[in-house]
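Notes to accompany the following structure.
The other protein chains are all here in position, but one chain of the complex has been omitted.
This part shows chain A:
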Amino acid sequence: MTSIATSNGGAAARTARRPTMRARLQQALPKLVLAPSFAITLVFVYGFILWTIYLSFTNSKAFPKYVLTDARAYQRLWRWTFESDPPSSWYTSITNMAIFGVLYVVFALAIGLLLAILLDQKIRGEGILRPIYLYPMALSFIVTGVAWKWFLDPGLGLEQTMHQWGWTSFHFDWIKNKDYVIYTVVIAGVWQASGFVMAMFLAGLRGIDGEIIKASQIDGASPLQLYRRIIIPLLRPVFLSALIVLAHMAIKSYDLVVALTSGGPGGSAWLPSNFMYEYTFKRNEMAVGSASAVIMLATISAIIVPYLYSELREKAR
């Protein structure tokens, strides 16, 4: 650079060059700063995704093998998908995923919205109530799982306490029951997430223009109509964000099942993530584990990609 500047000689040329250098540097700075993290993400996220896909087509057992064989892992998963009597572990995992995913998202949204609406009534002590509801989110799923495990265990928690208080006919053993254990996972999960959803909705409610509400009140809208017709429709973007957050939390949840149920009676509380970990690391069937991971990834993409697409399209408009 300097040699070019000196060969050009004049001071005027030098002053003309300097800002462009700085500008160039400034332009490059974000790229330079981001480059390491970009490279790391590229390798450790996308590189490993490709690696997992590759492994799912090999015959890997305890250790990765790199000779491509066939799609036997997928064939097995496909066969297991339809084995319902007795349920195969994969069948249990995906049906549990459907039950857990739907109930978790719906209840967390409903309870979160209800709490937000109630808290939005300008009540006293909101400052105290809000963190109380929000704080379950600060706990890890392991803590939530263990706490609820003790609470739901018939020999330790709720049932035992009710019996001690004299209500001996009280019976609640879902956590020990193969058919109901997945619902205890829903209960603990909803308890953890709904406060967070409430905070999102509360922010949304606070963002609504007061003029609109006043105008509709003048028009004679009852509170119920006001919420049903005006406020909740206005919260649509919040719904979308909450849905995305909850959906991906549901799909990746693993620790809650382990801490709360340790897999449930006969493995009846498994989610696909539990299946993947079991097969890859405990059963030395890395190919099957990888194939299930690929299927989980495909499921997540099916949710995230349309979302990203709609987001980007809106921005382009």
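One rule holds for everything that comes next: a contact is a pair of C-beta atoms (placed from the backbone, for glycine too) under 8 Å apart; a residue touches a chain by one contact, two chains touch by 3 or more; residues count from 1.
The definition used in the following text is that contacts and distances are computed from a predicted model.
Peer 1: Per UniProt, what's the omitted chain called: "Probable sugar-binding periplasmic protein", "Hydrogenase expression/formation protein HypD", "Ferredoxin-NADP reductase" or "FAD-dependent oxidoreductase"?
Peer 2: "Probable sugar-binding periplasmic protein"
Peer 1: Quick one: which of A:R130, A:H163 or A:K176 touches the chain that's been left out?
Peer 2: A:K176
Peer 1: Take the complete complex as the reference. Which residues in chain A touch the chain that isn't displayed?
Peer 2: Residues of chain A in touch with the missing chain: 44-45, 48-49, 52, 61-63, 76, 86-87, 89, 153-155, 173, 175-178, 252, 254, 261-268, 273, 276-278, 280-285, 293, 296-297.
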